[in-house]
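See below for the structure under consideration.
Here the complex is missing one protein chain, while the rest keep their positions.
On to chain A.
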C-alpha cells in the first residue's frame, strides 16, 4: 500500500498522523506479523516448496478478490463468482474431453488457447448477465448475483449429471495437450498461475488508478447520482465491473481444472466469501467508493497464509474458521477507527 501525500504533509499533528500511517498500512503489518509468526512456529514454512504451494492457493482467491474489489468499490456485491468458477471448470473439462458435439455425426475439437478463450467468454457472459440484471432490471446486486449463484451452480451440475470429468490431460491431436500446463507448469521457476495473477493484478491496478473508467468506478460507488449528473455512464460502469469479476472467476475455473486435471461441479463453493473477506481485509469499503487492488492482494495473502500456516501448525480446521472470522471483524473495526482519525487529521490540516 502506498502512503499518499496526506501522510507526508501532516507535520502539525504528527502523532496522530504516525498512528494514521500505521493504521493505513495495517494489512501490510498484519501480513508481516502473520508471516513472521508462522516462520518461527511452523516447521518448513519457509521452504521453497511450501512458499510455492501457498502462493498457488493465494492466487486462486486473489483473482476472485480483485474482481470483487471492483464490484464492491462500484457499490455492488458479486455472490456468483464461486459458482462461475464451478461452471467454468466444467465447461473447460467438457471442452477438453468432448469438444462441441454438433449432433450431425462429428464434433469440433479445440486447442488449449481456444478452450481458454471460450471459458473466459462464458465467465464474462455471466458477469454481463449480472450487470444487466442490476442495471436494466434494477435487481438489487445481492439478489441478482444470489440468483446467478444458484443458476450457474445448477448449470455446472447439469453438465455432467453431477459427475466429475476425469483425466483432463488433453489430446495432442487436437492441440490441447498443453491444457495441464496452465495449472501445473512454471516459467522461470514461478508457476504459470502466479504469472497470470501478476498480469491481471497489474491490469486491474492500472484500470483503477490511471484510466477514466477506474475513476468512474470509484465515483459510481461514492455517489451514484452525483456521478450520473457529472456525465458518468453509470450503467456501463456497473456492467463492466460484473463482467470483469466474471472474467476473473472464469480464470480461476480454468486454472483449477488444469491443476487437478479433473473438474468437479462443486468446485468453488463458498469461494465468493473468501473473496469478499480478502477485499474487506485489504481496506475495501462495503459501502462503495473506497478500496485498492494492492490492498486486496495483501488481504488475500493474509487469509491464505493464515489458513495454510495454521494447517501446518496442526491447528484444527474448526479453530481455523473461528480465527479467520475474528481477523475479518478486527479488520473492519480497525478500518472504522482509521476513518475517524483520518477525518480528524484532515480537519486539523484544513484549519491550519
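Points to keep in mind about this one:
Just so we're on the same page, a residue touches a chain if its C-beta (ideal position, glycine included) is under 8 Å from a C-beta of that chain, and two chains touch if they have at least 3 such contacts; residues count from 1.
Basically, contacts and distances are computed from a predicted model.
Only one of "Sugar ABC transporter ATP-binding protein", "Fe-S cluster assembly protein SufD", "Putative repeat protein (TIGR03943 family)" or "Circularly permuted type 2 ATP-grasp protein" fits the UniProt record of the hidden chain, and that name is "Sugar ABC transporter ATP-binding protein".
If you put the hidden chain back, the residue from A:232, A:300 or A:331 that touches it is A:232. Set against the missing chain, the residues A:265, A:289 or A:309 yield one that touches it, A:289. Touch with the chain that is not drawn comes from one residue among A:136, A:163 or A:210, which is A:210.
When the whole complex is considered, the residue among A:63, A:159, A:218 or A:301 that touches the unshown chain is A:218. Seen from chain A, the chain kept out of the figure touches residues 4-6, 9, 210-212, 215-216, 218-219, 222-223, 225-233, 289-290, 343, 346-347, 349-350, 352.
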